[in-house]
Every structure is written in C-alpha cells, then in structure tokens.
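Every protein chain of the complex appears in place save one, which is left out.
Chain IDs A, B and C follow the sequence of writing; residue 1 opens each chain.
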C-alpha cells in the first residue's frame, strides 16, 4: 500500500466520507484531495470546504457540474427514451460517469496515483465509478474502503468518528433513515422498510414530489420545444439543459409526478428494492416519445426501441465510457436530426398526459393520407392487396405444404 | 368472379357491413354466411341475427368468443409486457387473429371459398385479417369491398343502402363521430378532430373511463394473484381470464385509468393518430412487470425486454399466426414458469401505483444479500473488486494502447 | 398513361431491354432516355450507344461507375462483415441502389417524369430499384414492363423483337442459359437446372473462378493493408477501391475461391436457388474479420455481429436509401476508426486461410496478459474468483430457492 502518494476522494462532506477521509490518511498514510460536486442534489456544497480544511486537506475541489451533467449526460440519455427494466429512469447511474471523469481529471492535475469513493461492495455505484475510472486512466489505483475496512456496522463507524474527532451530525435537518442519492435528475431511496418488497413506502419518505392526492385539483398545461431531440424551451422561454431539469422538476413535482417504487436487478447479481423521484425525467420521457412519434421514421423508431434496453443496461451497469456505448450514441444522435417541434402536455395529480404535438418542418404525419375519409387519390387502396399477398406468400406456401402432408 | 359459391362475412350488424352483405350478394352473386362475434365490445350481438335474416342469410354464426379471446390471445400477449412503440397496448391488433381464425373455420365448415371483411385499404386491420386467413388456409379467396367498390364516400354508401332497403339507423344511442373498435381489452378512436395531432380530444369522446378529474378522491387498493404469468385471482377471488378483464376494466375505468392518445406508425406506411381506452390492460402491464421483477431472472427479463418490440410489431402488423410469432411465444411462455405470486396496487385518479409484491415460492429477492447493512457474510464484498477489474480489463488495455500512440 | 413525357430506362443493350425500349416508345408514346452503367460487369458498355441510337434515342447516358460503386457501396457494406442468411455476399443487392440513384439523377437532369427497368415482378431487383427511386424522388413514376405487358414468354418476346426490327443476337460469344447479373463484386446465376435444388451446377456455368480442382497446386500468399476498415493496399502497393476488387477477383478467382451455391429467401416471399461467384468478396470478408479480431473491442464486435443480419436484410431487401440503413451505417463507420493494420492470407484451391494479422498502432492483443505462462504480474488471477462469483450470484440465489421448494 505504501506506493500511493496522493488520493482523490469523492467527498460529500457527510459522516461516511469524512470517516473515509481520515481512514485514508491513517491507513494509506497519503495526502488526500477532496472533490465535491454540485450535481443539483439540492444541498449546499460549500460546507464541504470547511469540513475538508478542518481535516487537514490542502487541495479541495468543489465544482458546479450541473450544466455539464444535464447537457452531456442526461440529455443524450433521454434521446434514446432510456428506461431500465421497463421502469427506472437511471437517475443515479447517469451521474456516476461524470464523477468518475472528474476524479480522473483531478488525479491527473494533482499528480495523484489513486482515487477513492464511498460506495459499498454490494451496489452498482462502485462498478460505475471504477469502470469509468479504468476506462479513462488504465493505471489508476482505486481504493474502495467499504470493501477493505472492518468498519462494517454503524456502531464501529461512529466509534471511529468519535475516536478521530470527526463531528457526527454534519447535516442540518432531520436525517433520513433511507440510503439516498440525489442529483438534478432524481432522488433515490433504499434500505430500511423498503427491504420488504411487500411494504408500501411511508408518505414522508418522499422529498421532491407531493402525493397525487395532495397535488392541485387544477391541471397545469405545458409546452415543450424540441431541437434535435433536446428540450430547448418551456412555454416558449429558452432554457439551458440544467434549467430545463430544474423547471420541470418543480412543476412536475408540484403535480405529484415522478414517483417510482420497484424491485430491480443490480449488476452485481442480486435484486434490490428502490424508490425514486424523477419528476422532470418522467415528463421528458413521455414528451420525447411524443415528438418522435411525429417526426421519426417508423423503422428508425423501432430499431431504437429494440436497442434501448441494451443501451439502458450499459448505463445502469457503468459502461458509459465504453466503446460500445459510444458507438450506440453515434447512432442515437444521428437519429435525432429531425426531432424538432413542440409537445403540449397536461400535468394532473401524477398523470403526464400528451394533448398535442406539432412540427412544421419535420412532421411526417400527413392527414390527407391517413384519413379514412376520401383522400383525393393520394393513396391507392388497391396497393394494399399486393402488399398483403406478397407478405403472406411464405406462409401460404408453408400452409399448402402442410396440407399436402 | 364467378367461381365464388359462398363467402363468409365478418358481420357486425351495422350499416357498413350490411351494405357489404348486400353488395356481395349483388356483385359476386354468391351466398353469404354471416359471422358475428362477441369479443366483449359491450354491444348486443343477437340483433345481428335478425338483421342478417332480413337480408336473406341462411347460415348465421353468432359466437361468444370472450373467454377464448382473453385466454388464448390477450393473456399470452401480456406475458411479454407487450407495448407497441412505447405506448400502445394492441387492443385492436390482438382481436384480429381470432376473427381470422373463426372466419376460416366457418368457411371450412360451410364449404365457402371466400371470406370478406369491412376493413378499409388504408388501415392495419385488412392486413391482420388477411395474413391470418392466408396462413390458416392458403387457398382462401378474400374480398375486401373497400378496396374494390366505388362506394368511397358516406353519401354513396347511404344512397346504396337506401336503394337496397337497408335500414340506416341500426344501432341505438348516439352515434359516435369517431371510427371506433371495441373488445374486452379496449376501445379505439380514430378520425375527425383526432386527425389534427395538435388537438386535444374532447372529453365526451371517452366511453369506458372517467377522467382522472372525475375519478373518486379515495384510492382503491387491489391484490392480483399470478400463476405462471397470468392473473388467476383478484382480491383472492378466482376469476377466468375474461372475468379478470371485465373486473379490472370496471375498477380501473372508474379510477380514470387507461386513456392513451398517440401518433402511431401503421404497417401500411403512414402515421395515424389514435386514442385508446385500455383500463384493465394498463393495470395488467404494470402489475405483470412487478411480479416479474421479483420472480424472473435478470438476464431472462432483459432478453424479453429486447425482443418485446419485435414481438409487439409482429402482433401489430398481423403476424400472430406466423411461425416467428409462435417461435417467440414458445420462449416467452417458457419464461413464465416461476412467475407466481401476488401484486398489490393502488389505483387513484389515473395512476396505477405498485405498493407491494410477494412470492413465497418463487421470489428471487433476498433481503439478507441485498441489504447495505450487515449481511452476516452471505455476500463477500471483496468479490466485487475482481468482478470490476475483469470487466474493465478490455477497456484498460485499449486505453493503455491509446496512451502509447 | 398519357402524362409521361419522358422515361429514363436502365438499358443494358441486350435483347430484353431493347424490347422494353421499343415497347415504351409504342405503349407510352414517350421519349426514352437510356442509361447504361459500367459497374465492372466485364462487358463493353459502348456498344449500347450504337444500339440505342439505332432505336432512335437522343439522350444516351453511359457511365463508368466502378469507383463509386466500390468506394461508396461495396466497401461500406464490408465494414459490417455483411452476409445474408449466413452465406450470400449481396453482390447484386449492393449494386441496385447506385443504379436507382443514377436513374433519378438523370431523370432530374433530363426532365423525365418516369424511370423504367427490366426486372421481373418475381424478383428482388424490382424492389431494390423502386424503393431506392421512391426514397430519392417521391413523385417519380416507375414503369416495370414485366409486370405490365403480355410478352410473358421467350417466344412472344422474340416475336415482338422480330416484328419491330430489334436484332436478336446482340451479344457476342456463347449465350448463357442462366439468368445472370455481374458487377465488380460478383456474378450471379439463376434458373434452368438450378431450379432443382438437388442438382449440382454444371462446371461450365462458372465464369470468374476456376474450380478448386483446376486451381494451382502452389498456394498464393497475400498481404492486405487496412485503414479504418477498408483495404488500401495489396502487398504494400496502394490501390483504389475498384482496383482492390479487380486485383482480388483475379488472384482469388485463379485460386478457385468464391463459389457459392444456395437456396435463399427472396423479399417477395418465395425461396429461390442461386449460384454466385464472389472471389474478392470472399477474401475480403475473411480478412476484415481478421483485422477486426485484433483491433476491435469485444463488445463493439459482438454488437456489430448481432446487428449484422438486420443490416444485411436491409440491403438485400432494397432499403439502402432508408433512414434506418443510414443510421446503422453511422454506427458501423464509427466502429472502424481503429481498424488499421495488416492481414496476411494464404489462398489455395478454394481456401482462404488467415496466417497472420498485425497492427502496430491499434492492436488490442497483449501477449503479456494473454499468456498462460508467467505474466510478471500484469493480470491478477485472483480477480477471476470475484468475477465468477458475482456473475454466478443470480443463478445461485435461484438454485437455492428451488432447493427450498
């Protein structure tokens, strides 16, 4: 272990990563660089600076990554209508590759040989951090204290903190009993009562959304403008990607939209139960499908749908920086050239309802052809007979063969 | 045209198919056999008998196909979590192969050389009827009057009816201005104002669901019991497949659940806008995913997800009776052996919320492994390091190669 | 039919298209523009000029498209290791979209409202020509005489030719009894004795390859240099794409390489038997896989393999100009960035044997890691235990559950 001169730690300022910080100093006897990111988790990141200083850290990185996160990670992912296992919008998964990238960049800048993180050995996050880090810097050393140390229970951890003078109550407000993760795209909840998949979550667990019951009795209407598959304006006012997420989180959360309660399959092999709040994402998925329904070619849309589950798994499993994810992204991005136009939505007590979609330049909807009324000759119904007959031919030949048996 | 002795007509008893009936007698100078099916569309089918008799028909088939429809078509489809283009639950598509099958059976019984249907030359239904018919009887003759005749407008149709003494107002109640199709799984609406994809549907279009706004302020809770992927009981009371659909349609419709408004891609090549009410189906999709989340292996679930869009397209496009759909069904059915247990749901103003899932015999959820708390040694966190390192290896080798460039 | 002023005809100068030329003048009473392409079929194209002039044609296009064909069609297709139904290298399919493109370009230049071709109504080529033409110019009129006229037998065709003074023997040398198509990539043979799938083709059918028996007793060795997935040099001498095909056709054909005899599934619904000679293509497929085996990431390679059959079907079915083929091409091309290096091959009596592959800059093969001998610590064998244990976890949990039943 002696070779490590310096380690960059993904540092939240909370108890766990503060204990890790101290433990790294002790066990690895190396300098620690802290990195704290504002990904829109809704907590101040500046307090982490004082905390790090008080623990003797000299190189402290505190970055506002909200725009980069929204623009280069969340938005590209939504171009694919990405959903893991039919339900999960990948709020945690999509933030990890950005953190991995910054850890490596900071390691390169500070001459650190190693990085460290506070993810446990049972979860997906360790995989996402580490696959990303290895892909970006193959010789990086990675320290995952939860897989190494003997502070395996809450008690031993608290004892260690007390022994080393680490203040235990570091956050204000009521501590959540759940294991949580938050960023601009979502909050996740795991653990405790959720470990019983038959148990309904308690209402006071949820933080970003009101319940459908508590949402307003009046629906909210909304217009989203798309350019090449990305939202660029809400109700005709232009916003940056991070602003889009913030605005939509607010309005959707206020309308009881975005709660999810699932059992999912972790990459490390077990099933786990998680609850998620993804207000903006829930709206964005529905709206993106709506604008694509008007502007995307059928076969392109179907091919995207068939490849989406794999693309989602790649992100869930931590392969954002892999060549196969990048290759798929090329294809997905190429598909979005004509995904331009507007979607009108109604938000009401948990429901996201599409009530209109339009695209002057790129709509492939042609009412004069689709109509069951007289179309003035733009479609020749007799063509359908040949279409059906040739599509049926192989089945007719086979059926005739069976009859002759 | 002279060779056709007898034709079996898919007959609703309505104006259009009554005109077709007469037209077949006139133009093809052949005997017509009528076939009317109760698929749960919510209208009496018996009146079609008198109507057919009055038009001189001697062989009249009126079948209650509700159980067969639910058991052999709807249920197998839901085992695959089937959704077309991310949204549509295939309510119309899944009924067509059953009608095709009965048309051919009746043609065989009655010695008819041909079948006829009232679907237009622009839609998917002609394809579904005809592909099914050809696959089941390769030498069948198919008459699709809408592709042949010159009664292309409402006026000419009405004039023909009047001229041949066909009563014009055949159904009671207010006629819908929409082109509709209904069965146990759904009602569909097309045409009129819906031909403008920017226009919101009028509230009084919907027939089976109340609006979320009009739904009760109290949520309804529900328990569904699954056996091999199929619902066999609701709130512990056993039901047949058709009863399951009926019960769930009622309770879900009452809670404002199941409305859908989309632009979809027809198999014949154009985009069309449709609205759908699928109350039971909306609940079933969500609940089936929930019971699978507990009982299905991860890779089996992912493979199902990747193949689902193609399976959905096969059904949408009319290939139910194709060898490739049957081959996929083998695989899907085989996957459901352990999909047993219960799902608890909350229905509230348009929302279907999973609040619990359990399976004594088949749950693969193991809280003692999943927990981030102490697991007593059932999972060795150190294994994760090797797992990650070998999964990263190919990316590390590539990154190292790039660095050397 | 009266509206067509001018039609561009894909004209070979042979009997069939000369009859079509005359028939178009007669039946459509319109001006005919001829288009004859040199795609490397190995026949002079200039004689078509005199022939067309003698039939009264004023606008005659004779184009040498060999380089465009090789560079923009054949080479991109080989980047995907494209094979239809496990065997067929798509020699005919890949030429059709280029002909469709030129037909439309010439129609645009000459102000023609229509194009015409000599493909029958039973084959794939009509589909490939017409899908391409419609995609490139949606309002084009297409005349396919074989689907329209009554010259359905050889006799009626010859009678028509005689009556209209069209010289019957237009080509020198022995006429082949087979229906053939040739270009730089291949020759195809259909019809006659081949219509019995149990019959072995006659040796004198083949034109570009000697039989393995007749090939030299000494093997030929060959080195191919790849840049971004394309062959740019043979034995260190640089060649253009068309030259690469010509050179490889010669050397491979001389070594008895490239014969294929299959039953394939046509897009129009029936099975047909075809024989093909693709000497260069057979070498290129094997060699491209070899250079990719060294330079391509595993998961990228696997994803390409999974999508290849669909990409092949798109080309076979005539969808080269479709948005979904273009979208896939984006992905395929992106994958080839590092596919650089050399492949060494041995050609011997029908065999293409890879005997070496190398890539200084981009090889991902690392002997120091792969070796089963001592690797000096570059790979930690203990990592494998964790890798296996976590990959097995889901199966162990399931097996444990089954045991408890």
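As a working rule, contacts are C-beta pairs under 8 Å (C-beta built on N, C-alpha and C of every residue); 3 or more make two chains touch, one makes a residue touch a chain.
Everything numeric here is computed off the predicted structure, so don't read it as measured data.
In the complete complex, the hidden chain is touched by one of C:13, C:97 or C:323, namely C:323.
Only one of B:209, B:249 or B:322 touches the absent chain when the whole complex is considered: B:322. If you put the hidden chain back, the residue from C:42, C:56 or C:121 that touches it is C:121.
In the full complex, the hidden chain is touched by subunit B at residues 265, 268-270, 297, 299-300, 303, 310, 319, 322-324, 326-328, 330-331, 334-335, 390-394, 397. Although one chain is not displayed, its contacts with subunit C can still be listed: residues 81, 85-87, 120-123, 126-127, 130-131, 134-139, 144, 146-147, 152-154, 179, 190-191, 195-200, 212-213, 217, 219, 259, 261-266, 268-273, 289-290, 293-294, 298, 301-302, 305-306, 309-310, 313, 321-323, 344, 346, 348-351, 353-358, 363-367, 369-375, 379, 381-385, 387-389, 391-392, 395-400, 403.
Listed by residue number, the positions of subunit A touching the unshown chain are 297-299, 361-364, 366, 369, 379-380, 382-387, 389-391, 393-395, 397-398, 401, 405.
Keep in mind that, in the parts below, only the chains that are shown with their structure count from here on.
With touch defined as above, residues shared between interfaces to two or more other chains in subunit B number as follows: 298, 363-364, 366, 369, 379, 382-385, 387, 389, 391, 395, 397-398.
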